[in-house]
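As you look at this complex, bear in mind that one protein chain is not there, while each of the others sits in place.
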């Protein structure tokens, strides 16, 4: 079971804190999960230039290949200017149109205000859907006041991240089963 | 009257063709307009890193300052992965939240399919609105088949770009008047 | 100057309270404004059945005609199931596609939670834009706790409704001027 977790901004640390908590939870409950992290503060991507993803080399090429091979994606991101950061959108631009077909994707979003609650639904979900991801219906929305000095201060957030991990794997296991059934059906 | 025209992608040429046509039209009808072009294929921006826009130097700093000083913005962009390109979103991320207050903005969008017609409305407009732009209600939506070998092949597109220029300046002139009236009112 | 104010739900009173406050403010600042109210708790519309709006008779026909003749529309509505009420959408369905061309429209929205803040932007604005309304960029968003026993309890809401009236008339006066200029231009 290959999981890629993306931290969608090169600056700020709240999404990283939430994603790291989630990864630890995943390791706790799913021994069979291999988790890779793509963190824009560690790895700088170039701007998309129309190349196929397989033409990228080095660490960038590796990261894109891991995304394409993943069974599940966890996208942790802040909201900038009422949408996802340009860094995150640029990463999506480097991938093919149907890059997320047969993958399950879940969103963990940090924002300055409750008023931004629907931005993941309206801005990020359509892009992931277009790329054919199967989305976990609920996302975890965290306002900035819940993470202070790189620690989650609200136990309700931990509870929601735990439940998100459950929902993520329930959907992931479901789609894996569905894909296997479909493939078996095509063999006859 | 300061206009900045942005060509929202570093590759592909259809948005550039449409924006260049529009700029020529502007020069024809409005002698008082100074038009600057921001073209990602000429000028590579860094990824936003949380800095204030005034802290950027060189050509990048100049471009950001010109955007902030503009009266009107023309945003020409292709659609990538069902939204604006990461390059364009990244440029917006470098600017303050209310960067487009008191500015008029218009969109010229090129896309592969009619099915993407609502993407400017649903994905780009909310970001520009959040940044406080006053948007020209109609946008020009151009499908790829209308621009061939860097030429507009459909006279209806030219007609719509011409009308877009009219609508853009009608709104721009009106807002200028409104702003002056507001400022005059505050003086008393 | 003809204004039609719509109260978008037949039950609940918070939108009515906000709209009534707004109408009183309008009467205070604009002696030239004639304001009509369409209130679904007073007047029951039938479901749209494909007829032209001019074919409706009686009070319903009168109300549709007043909407078509209005210079400005104030749409006060609660949020039901993450969008506008069916009553309000049904009223729009009874009108032609371009019913709101050359009209200015503003939204006053009441909702149970701050999390619904973007619903007017994402669900109601696209419908009004499609019908060609020129929208006041900002809308007034009111959470239920600010209106208690049919009284506005938060002075900030009154301040925002007052400012909304200013913005509404500034845009309305602007478009009236623009329309007159356009019409004058076509005469030559």
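As written, the chains take the letters A, B and C, and residue 1 is the first residue of each chain.
Everything that follows uses one rule, which is that a residue touches a chain if its C-beta (ideal position, glycine included) is under 8 Å from a C-beta of that chain, and two chains touch if they have at least 3 such contacts.
Treat the numbers as computed from the prediction; the structure is a model and nothing was measured.
Colleague: Among B:54, B:97, B:118 or B:148, single out the residue that touches the unshown chain.
Modeller: B:118
Colleague: Hey, which of C:62, C:102, C:123 or C:177 is the one touching the hidden chain?
Modeller: C:123
Colleague: Check the options C:10, C:33, C:68 or C:170 and report the residue that touches the missing chain.
Modeller: C:10
Colleague: So which bits of subunit C touch the chain we can't see?
Modeller: Against the missing chain, subunit C presents residues 10-12, 40, 44, 47-50, 80-93, 95, 97, 122-123, 126-127, 129-131.
Colleague: Please identify, in ascending order, the residues of subunit A that touch the omitted chain?
Modeller: For subunit A, the residues touching the absent chain are 118, 121-122, 126, 129, 132, 134, 137, 170, 174-175, 177-178, 181-182.
Colleague: In the full complex, which residues of subunit B touch the absent chain?
Modeller: So the residues of subunit B touching the missing chain come out as 113-119, 122.
We adopt the following convention: only the chains that are shown with their structure count from here on.
Colleague: Touch graph across the chains, line, ring, star, complete or other?
Modeller: Complete.
Colleague: Which chain is most central here if centres come from C-alpha coordinates alone?
Modeller: Given all protein C-alpha atoms shown, the central chain works out to be B.
Colleague: Let me have the rounded angstrom distance from the C-alpha centre of subunit B over to the C-alpha centre of subunit C, please.
Modeller: 29
Colleague: Provide the C-alpha centroid distance between subunit A and subunit C, rounded to the nearest whole angstrom.
Modeller: Using C-alpha averages as centres, the distance is 39 Å.
Colleague: Where the centres are mean C-alpha positions, what is the separation of subunit A from subunit B, in Å?
Modeller: 30
Colleague: Would you give the residues of subunit C that are in contact with at least 2 other chains, written as numbers and ranges?
Modeller: Where subunit C meets two or more other chains at a single residue, that happens at 118, 122.
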